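This is the structure I want to talk about, given as structure tokens.
Apart from one protein chain that is not included, each protein chain of the complex appears where it belongs.
Let's turn to chain A:
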Amino acid sequence: MLLRAVGRQMTSVIRQQTAVRSITMTRVALGGGGHHHGEYKLKSLRVLYQILPEPQPVYIPKPGSLDWTLCGNSHAKSAHPHEPHKTDVGSMVGAAVFIGLTLAAVLIKTDTFKKDEGHHHGHSAKHSAHKEEVHHEEPEEKHVEPEVDPRKPEEVIAVREAPAAVEEPVPTTSKQEQEEKAVEEAAGTKKAESEETSVEPQGTTSKQEPDGTSATEEPVPSTSKTTEEPTPSESKQENSTLHCEYVIIGSGTAAYYASLAIRAKQAEAKVLMIGEESELPYNRPPLSKELWWYGDETAASKLDYTSLSGKKRDIFYEVEGFFVSPEDIRKAPHGGVSLIRGKKAIKICVDDKKVILEDGTTIGYDKVLIATGVRPKKEKVFDDASEEAKEKITYFHYPKDFKRVERGLADKSIQKLAIIGNGLLASELAYSIKRKYGENVEVHQVYEQKYPAEDILPTHLAQKSFEAIKNSGVNIRAEQRIEGVRKCCKNVVLKLSDGTELRSDMIIVATGEEPNSEIIEASGLKTSEKEGGVRADKYLKVAENVWAAGAIATFDDNILGSRRISSWENAQVSGRLAGENMATAGKTEKAFWYQPSFFTKFAPHLHINAVGQCDSTLETVTVYAEPDGENPLEKAVVFYKSKENGNVVGVLLVNVFGPSLDVARRIIDDQKKVEEFKEIAKLFPLYEPPKVEEETNEKSP
């Protein structure tokens, strides 16, 4: 009895969390400096030219043209009469002493020189730039020296920080900045020189300077490198570093479920999601299904619909209060999930364990998950259209696309709609929009192939879908290529390959999708040529401390080989699996085992669920139930046989419900070579059992 009370308490609490949410403004969590690589060299040289007394062209020695010694003159091979370089013995000696002491301090106090592996990010070109710079730094050193000497005791600590701190800090105090800068200038100079004398430190450690205060002092160009990360607690204590245990790149379904799985396995885990989209993590399938079928006038603004149980639901997985803010996540005593919205991650430095965002912010991680997903595939004919025409063309993938189309339909500015594509998204949209707006909208579906969904469905079913979509009122223009598109009066006009023209108020392009794989290439991770996306093993692991999940991951499926699946259930299942494996890394890891399914509906009596490899180029066996009076729905099961040995690799169910998908999963996992398909079809509820009521278990995402 109290169980019920407890249950009630729990459900009421959980209900609070899932109550109607308000979509707040995007939070810009981080500012950050930049990594400006090449600019500084030019800037510093230009600044220097202004300071030097002589207006002659400055002599810049060629790399390698000088004999450098620590105490002595540099003998330029082609001496320019008015060289700015002054051979000042006093400052050379002072510099040598200073450098020697610094080196000693670094050697003793840090283990910068102990690690064998240096991190050479290919910036060796900068070393020659250093040589050029050093010349010009010499006269400056007089200014720098008196500044630096009194700071020597602090410098020892600062030097240890210099190799440690990597990214562009939120400046703590300007004094600290100047300190670090002075140290780094010296460090930069010292390191450039010492390289010549073949005291080989492990790569140069010089910091990237922010613009502002370095106008008068010479900034030290080139990127920052860590030779070795100090213990994670040290780097975490640094105020200037952003670091999170678990970093997830992406804020979609796979990312969300991974964050849940991580927190479930490791109770106090800190998770940071970095999403390019500005919305909270949301569920995508309703954008072409439930929001149209069950949504009302608030759907366009709140993205909600009335579910079959009568409750209002929106597409967001969690309210904003679920998340910890990115500023607080490091100090959060019990961890949490934090979210950076509207920022794109462009690179992962696998060796350094850092994620770099588009605006230059760097985020350190212990384990990272790539869950960047897919985006709509662009079509050339629409990208090349005029700006006027483009105003009436949209791809369909994001909530803003849904809002735009729904608002246009609701206020009657869209009365004629053309949907391009024959895939599941295009067909669903055609069906859903026609279902909601009926006679108020003219829907045309235009594609190059013969039948809708013909790369999944066997021909006879594809034909049936074609008929069903036509019967629901959609005007299908099959086997038409788009030759051109132009704006004419208030409409946009499509020129089709059979010569006709199609006028509409809006064009929705839904021809396909491509993976967001730029970050994969930029980070040097392996991509799959055949499938796109990133190569992962059966544990969804890509590289050391890097995992991948969702539509971006081409993973090894023991049964069906290497695949990349772009469906909601795969995002959920692989997100959970990757999250679990990340949290239990090194202890127990689970291989991929649960075949994801997908669900689609693009005609009133064609409710399709499928699992496994449903590819119409494979040999198929379809078992139909015979239609009888009581059964208006035509039921069928389609088995897809593998090319190699005829095993069942995919099962597609038409209007068949119940636990059928799990039965299908067992058949696929068993790699069953079926001889009698009619026998195995008995496992699926093709007919209602006599006198017992069958539950229609609608499996919606």
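Simple rule for what comes next: a contact is a pair of C-beta atoms (placed from the backbone, for glycine too) under 8 Å apart; a residue touches a chain by one contact, two chains touch by 3 or more; residues count from 1.
Criterion: contacts and distances are computed from a predicted model.
Taking the options "CHCH domain-containing protein", "ORMDL family-domain-containing protein", "Fibronectin type-III domain-containing protein" or "Exosome component 7" in turn, only "CHCH domain-containing protein" matches the UniProt protein name of the chain that is not displayed. Only one of A:T102, A:S523, A:T620 or A:N655 touches the absent chain when the whole complex is considered: A:T620. Mapped onto chain A, contacts with the missing chain fall at residues 1-3, 5-6, 9-10, 12-14, 16-17, 19, 22, 24, 259-261, 263-264, 267-268, 317-324, 332, 334-337, 458-460, 576, 616-626, 628, 659, 662-663, 666-667, 670, 676-683, 686-687, 689-690.
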